[in-house]
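The complex appears here minus one protein chain, its other protein chains still in place.
Presenting chain A:
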């Protein structure tokens, strides 16, 4: 304890300058890794051990270096070490508790590092011994629960959470971590909730707690009954849920702010003065830099909350003042470079403040708005795997939201208007929208804007088919709600129509390439059916009669796309082949669109002929449309307003497994016990002990 400077080497595995055998603790470790029971020679061995500063690196290294036989030899001592660690947790002396926590961490990691291939049961046996495992883990979890819920030191709580994160992420695949079975039996769910419900503990540990919860929920999600899923689904304590929402909100806001800072950095200086051509090259370049690492763990937490807990939906709409602006000057960016996934919690100062700060420049915001902004950033670039996953998860969350009755109600609430500045991909042919001009509208408009934005920006060779399908589903679900509840949004539907038609056009022109990988007919069918919704049910949700006219105008104007689509699907459906059936569905779905085109086109042509006009103006076309409705008959198609409800299993199970795996790796990499310097702890405890 005489060398506080040595803490620097605590976890850095790479540092080679070991000074073994100098510290007493290392000698004691040596003793453990012998066959002899160390307490035989020194009855106070265990007492003394936990007074020593832990050398995680050495301990882990030692555990890793053991091979099978040796393990069996020292098993008793390791079991004994584990047992004494657990016992030490219950002690009053906080230094012992800290050391025990860190030692446990090293034990879990070291044993797993070595035995990647070993079965969970072997590992349990090695650490605790089969016969004792249940008891030991029960004691451990109870101690951790007590520490987390008690009034003790914040650093201790933080260490407990880190130990838990460490334990949860020792295996790549969380479901293979057999030790977690004990965490299921001895639930620490309530402790996590308590951390989230309390304002001050939430500020310090909320982030870790939320990530931990998200991971625990994913343990053997599909195979067995996970009590964390059950419990999370029935939480109805609003302060707790709000707290969880705040943590997520803050993490996402932090991300948005970082992104914007980078964006501004890149826009500054000479880049902006370059010509558009060169500029666009640089933008592509800048894009790389702009990709602040996405935060999948927090997104997963948001997903689980939205998906599992129906009370959480209200939290989405809970208003907070816009934090990113206020936080920027007051709080320095956390110094750790690994902010998004590191375990240093984002600064949560503002969360502590129950009164809304009084700043006229503050726009009120809520989790949903922040999430939409976040999604708009993430969706900009789906090239790399992480971002693709994040974008997918964003869309899945939006799907869940769009299906929720309550969420729909506030999305469409006429009284809740917000300006949502979505980030738009810089593109050559369009200028960046001026932020200030966005009108204040119900939130559903922002969701639709985001979907439209996605549709028009992702028509590329690496076609993200499943994202498109999700995107169209979200629009469909929203429209179904509007139709059912007769909500008439004053939305510029035209933008959506033209985006959808362009999508069809893209599918047509890249038919051969796309068809080799995807079922484009499914997507085409969805798009056409969206049009069918508008055509046959437009009276229930369109804002004005003239918007119905505009729909017809748009279809007639772009009739070639529909004509070509019809030709294509007809061709495919008449040929035998794998696409015969899906293509023929599209043919049938096109009935009404074709009826409209076939009905009005001749009328328009004759109008032009009669009036000797070569090019009809929009108003003239609309006039023709208006006067010829009555002779047009449409066919009512079934089940247009039905949709399949989202279900995670079985379709999304694979995605979530992979996602959780990647999150686990990331969390493991970034959990660092070294952030907790011995110094700080000593200072904190010196008064106590």
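Remarks
By our rule, a residue touches a chain if its C-beta (ideal position, glycine included) is under 8 Å from a C-beta of that chain, and two chains touch if they have at least 3 such contacts; residues count from 1.
Here is the rule we use: contacts and distances are computed from a predicted model.
Missing chain, UniProt name from the options "Myotubularin phosphatase domain-containing protein", "Ribosomal eL28/Mak16 domain-containing protein", "Phosphatidylinositol 4-kinase beta" or "serine C-palmitoyltransferase": "Phosphatidylinositol 4-kinase beta". Contact with the chain that does not appear here is found for just one residue of A:41, A:415 or A:516, A:415. Among A:29, A:219, A:548 or A:607, the one in contact with the hidden chain is A:548.
Within the whole complex, the absent chain has one touching residue among A:237, A:265 or A:658, and that is A:237.
Here one chain is not drawn; of A:36, A:131 or A:190, the residue touching it is A:190.
Within chain A, the residues in touch with the undisplayed chain are 149, 187, 189-190, 193-194, 197, 225, 227, 230-231, 233-234, 236-240, 242, 310-311, 313-314, 317-321, 356, 358, 360, 363-364, 366, 405-406, 409-410, 413-418, 440, 476, 481, 484-486, 488, 522, 525-526, 529, 532, 535-536, 538-539, 542, 544-545, 548-549, 581, 584-585, 588-589, 591, 594-596, 598-599, 602, 629-645, 651.
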